[in-house]
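Report on the following structure.
One protein chain is absent from this view; the other protein chains keep their places.
Chain nomenclature is as follows: A, B, C, D and E, assigned in order of appearance, with residue numbering initiated at 1 for each chain independently.
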Amino acid sequence: MKRNIEQVQTLLEALPYIKTYTNKTFVIKYGGSAQINPKLQEKFAQDIVLMYLVGIKIVIVHGGGNKISAMLDRLQLKSEFIDGLRVTDEKSMEVVEMVLSGSINKEISSLLNAHGVKALGISGKDAMLLKAKAMDNGKYGLVGDITAIDNSVVKNLIAEKFIPVIAPIASGESVGHPGYNINADLAASKIAASIGAEKIIFMTDTPGVLDNEKNLFDTLREEEIQKLKEEGVIFGGMIPKVDACLEAIDGGVKKAHIIDGRVEHALILEVFTSSGVGTVIKK
Amino acid sequence: MKRNIEQVQTLLEALPYIKTYTNKTFVIKYGGSAQINPKLQEKFAQDIVLMYLVGIKIVIVHGGGNKISAMLDRLQLKSEFIDGLRVTDEKSMEVVEMVLSGSINKEISSLLNAHGVKALGISGKDAMLLKAKAMDNGKYGLVGDITAIDNSVVKNLIAEKFIPVIAPIASGESVGHPGYNINADLAASKIAASIGAEKIIFMTDTPGVLDNEKNLFDTLREEEIQKLKEEGVIFGGMIPKVDACLEAIDGGVKKAHIIDGRVEHALILEVFTSSGVGTVIKK
Amino acid sequence: MKRNIEQVQTLLEALPYIKTYTNKTFVIKYGGSAQINPKLQEKFAQDIVLMYLVGIKIVIVHGGGNKISAMLDRLQLKSEFIDGLRVTDEKSMEVVEMVLSGSINKEISSLLNAHGVKALGISGKDAMLLKAKAMDNGKYGLVGDITAIDNSVVKNLIAEKFIPVIAPIASGESVGHPGYNINADLAASKIAASIGAEKIIFMTDTPGVLDNEKNLFDTLREEEIQKLKEEGVIFGGMIPKVDACLEAIDGGVKKAHIIDGRVEHALILEVFTSSGVGTVIKK
Amino acid sequence: MKRNIEQVQTLLEALPYIKTYTNKTFVIKYGGSAQINPKLQEKFAQDIVLMYLVGIKIVIVHGGGNKISAMLDRLQLKSEFIDGLRVTDEKSMEVVEMVLSGSINKEISSLLNAHGVKALGISGKDAMLLKAKAMDNGKYGLVGDITAIDNSVVKNLIAEKFIPVIAPIASGESVGHPGYNINADLAASKIAASIGAEKIIFMTDTPGVLDNEKNLFDTLREEEIQKLKEEGVIFGGMIPKVDACLEAIDGGVKKAHIIDGRVEHALILEVFTSSGVGTVIKK
Amino acid sequence: MKRNIEQVQTLLEALPYIKTYTNKTFVIKYGGSAQINPKLQEKFAQDIVLMYLVGIKIVIVHGGGNKISAMLDRLQLKSEFIDGLRVTDEKSMEVVEMVLSGSINKEISSLLNAHGVKALGISGKDAMLLKAKAMDNGKYGLVGDITAIDNSVVKNLIAEKFIPVIAPIASGESVGHPGYNINADLAASKIAASIGAEKIIFMTDTPGVLDNEKNLFDTLREEEIQKLKEEGVIFGGMIPKVDACLEAIDGGVKKAHIIDGRVEHALILEVFTSSGVGTVIKK
Partner (left out) sequence: MKRNIEQVQTLLEALPYIKTYTNKTFVIKYGGSAQINPKLQEKFAQDIVLMYLVGIKIVIVHGGGNKISAMLDRLQLKSEFIDGLRVTDEKSMEVVEMVLSGSINKEISSLLNAHGVKALGISGKDAMLLKAKAMDNGKYGLVGDITAIDNSVVKNLIAEKFIPVIAPIASGESVGHPGYNINADLAASKIAASIGAEKIIFMTDTPGVLDNEKNLFDTLREEEIQKLKEEGVIFGGMIPKVDACLEAIDGGVKKAHIIDGRVEHALILEVFTSSGVGTVIKK
């Protein structure tokens, strides 16, 4: 009986969140452990299904996990790294695309379909979704900067109740161009802004943004982030994450979340309970 | 001026075909030289755009060309062949899927997008399009027989004026199953029947069905084919092609074409002129 | 943290119910303690809101509670009872209607509106919803039998996302007729059958249908009920309840529930958890 | 034959009015003798049906007639009057609501339904239509001033070809609040303005606005009314009527009519013939 | 005041007719004095406008009046008459078409447009509405029998709130054929049946069908007509009229009326009052 009361309690606590988010669009950057660990994959799928069923429109953008490096190794293609970015030549690009669009993308789409929602794996090359040019005049080879988004395919798919799963690859400017490798965080932010998403959620392997005492910031405003970066509190790998958040926020997305994908059901906890599991960044 | 007259003549001759085919759906099995040869690729794209613009709804199913074997070789994965089919183990399957869904599929989608139509590359795993089970109790490993089609994604996409480009991969029965490798001709036929296509066109590296004197049959009826197979006139690699045609015809598709993809603009010639470029098979 | 895990667990357990019931219509006969006790009223409202938000279409039919008797007493109108039914003369009918349609109906509508859903209180007299004739040739005065249902107003309101709250009063045959007092259980059953409801739920002051040892029947089939009535296991006030259930079931409603409205959140427990709180009757 | 000619004449004279008013919305404040006298009720219903059939969208707001006082007397609830307003305590409010929403409201809805149109009786409490706060800080108890209108229910109902019949009761600010008693004239004006009505028609027991010689003003402009009030030509009970007219006009309603509900078919005469039956007030 | 009462009376008497006919389609064969006499033309236009405004969908088919003969005379084209039909050669046909489609058709369309409804004059040749072949193997030249109706243009126009005004000319079978002259009564009947009209009304220069004592038959059933024709009570020019009525009735039109177009406002009297002005023929 006590169990019952708690069940009811939980459902009722979810009510205001359901009310607020129904018919809104969330873009989820899926990456890190949550993408690799089979148990966390399963939880992720359950979370997506729940959000979908209460009427949230979902768009997933995924990264490449560690599969790209593994395949490049198997094919004995070596990569140079500059500024932490893999310099991508044409031969590597072929592998990057193949792994992202053909392997990981379909793995995620399959996972969700197996849970009873209709997910559809596409690449940024499809339906002219993403166009790019070489970043920094080609310093990193085929690593690209998004130059144009045609979001009609995403809007069509979510209107028809599909869940688009997007590989962060963009078309080049000319016919026959091998395309560009896009940072998944930025692709997610740009797409979120373009379609007027309510929320963007970055699933990471960190608890969120931490202060010097390793305490979590629940909420950060745009201006605070600038200060924290200057003070060196936000540093290293967290910088591109918060920058992707700001990109989304500046583009009109209401809230950007950096959550801990290592926590089981991190999405449900973040979205439907008062127990947030990361840092939320607002305008 | 003579040129002008002939231009007008050609356009007027195309009229009855346009009248007949507008708003009808064609499934095109894209394969062979037309898929590999860059010049033929370009012509293929132009043909698709013309058909699309006069109101024909297009669905493309593609094969793997020779890229799968090449990649398997690079990864030193050896294949056994039984009955002409590659026995596909899990390791090979991973590569088959990656090459089909991630490389070839996106190459075609990019090609068409670059010509100004909105093509969308998906796999049979997406949106539960194709489900399969192991063929002949697993004699060929992960080579599969289609057991179920959920065509809603294809119908949605063509209704929204996209061109679906489909990789012939199917989901397995259980979560986490690596999926099945499906014969592209059969996948095309099954999909064509399922969506009530008007026509299915197989682009091949043959002139069509030939008689003993190497003359082309323009038209064949279902019953004639049975006879020609028995007499050995149709034999070898042509048998699975005509079987795929019959599969489509029996499923309600009006006409199945085996055309010569090595001829430039074979599709336009077949669809918009009185000069057919292969064999048409009718009920 | 343990709390979190349980929260997530509960939400996930609710998933299959949400999946099944979204876009289905439930008719709820609201009565007994749940209608009178302020604390239970509040829980009822929360339950309705939750069901509404996950996409269930709700229709509420209410009874008169004890307010009718109280008002008749204050107005010194005495009632004769025959066969457990209040013989309703014109003077009493005026009071019955006023209390049902003007007081209780608006109390429920207000309660739900205050919780953020759009409830709309109407009477069976509105928009020609219910027509009736005198029961048993007028043996009970203006107690009526439903003769016709025009469900267009109910269908319109639920299509427009309103929650109709219906007072069980019906029009008479002629202009100026004072109308008929209808048994709320039967009104609910008839309306549920007419609109093709998925479920009808009777909120009562009993745990459900009990056997001779006071153990609850979880599930009963139509044929079992007949037998239990004949054996006297179902007797007294439970007979009209199960008859109303059968009326609904015979009219095509999938399941009829007799639940214990005295249990807090009985509706949520019944609809979203595996802990049923009463008896379900199926065909 | 002469009869025929006149019939035709009348129908043709009605033409320009039909042309002008089809698809427009009229709010009718139903009150006075027209609401109480059975013969006038019948004429009123016929008039409403005619307007409805030629395409006018009708919204009815009704008063309480003398039924409220009668019921308060029967229940021995005494009322104090201040400034001509009944000070309404909670006990009286319960009766006011019950009589308005449960008795009069359903009487009107029944009357119209019996004439073959689909009328739907609701209260301002339904679907959050009217919210109010205590007038003059509660000087008159639960007599309220409208603070918010959510007209979605009215718009939905008229779009679906129902005739909403509205009891002038409003919700209070908090859950469980007994609600407020609203002046029906003002409720009608506010609703008319909110839904962009073409006309508001007040059915009264006066010939309209009279000058000092008891001659009827056919037409009055806003500025003239101010002057007539200052000069004392408009005085007493006519003041709140013209104020309600001005409220509507200022809110964008094109014309406000004060007509003599004691004249049979006053509505038809006013709307479809050149013989106006009262005073029209314009901006 | 007495005038007022009668006005109201007339409007109320029209109510049941408006209720019955709104959204129904009437085909009106316009001919005889009503088409020629300017005063009657004006009344006709007013009647059409009234019917249109209360929601009746109108289709008008007109004859040629005496204008065709006049123009043939002016052009010194002589006509032979066989069986009362003008034998129409190609030269005459040109004139017949020109007068019907270019002069009379536009006169009627202009007349109605000037009264504020959107009338659209077309010929049976337009949008493939009427196809015909020579009657009796060409015995009467280009007098035709309707062989096919494509009513899409009529349905489109009435759905878009236009009033189609149709000249009774039909296309021939071949390109360049001058077309056929069709009996307007039959054209009206065929069109009425084809579009599922509620009523067809023939405006004639007779009081209706008369018995031997020159008394009007109010109503006739199909079987009575056969008997009256055999007995010679219906004879001469009335025979084709009643045959056209039967053609319509057999095609599913509910009622066919032969009315006296010489009576002013014959249409209004017939449609909106209990004073019929001719004979109605029912199945």
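The criterion applied here is as follows: a contact is a pair of C-beta atoms (placed from the backbone, for glycine too) under 8 Å apart; a residue touches a chain by one contact, two chains touch by 3 or more.
This structure is a prediction, so every number in the text was calculated from the model and none was measured.
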What are the shown chains that the left-out chain touches? B, E
Among B:40, B:100, B:209 or B:268, contact with the omitted chain is made only by B:268
Contact with the hidden chain, among B:36, B:50 or B:134, goes to B:50
Residue by residue, what part of chain B touches the chain that was omitted? 3-8, 10-15, 18-19, 22, 46, 49-50, 53-55, 116, 264-265, 268-269, 272-273, 275
Positions on chain E contacted by the hidden chain, ascending: 38, 74-75, 94, 97-103, 105-106, 109-111, 113-115, 118-123, 125-128, 152-153, 156, 160, 162, 169, 171, 174-176, 179
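Here is the rule we use: only the chains that are shown with their structure count from here on.
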Other chains in touch with both chain A and chain C: none
Copy pair chain A, chain B: interface residue numbering same or different (half cut): same
Centre-to-centre distance between chain E and chain B (centres being mean Cα positions), rounded to whole Å: 58
Using the touch definition from the top, which residues of chain B touch two or more other chains? none
In graph terms, with chains as vertices and touches as edges, which category applies: line, ring, star, complete, or other? line
Touching chain combinations (by label order): A-B, A-C, C-D, D-E
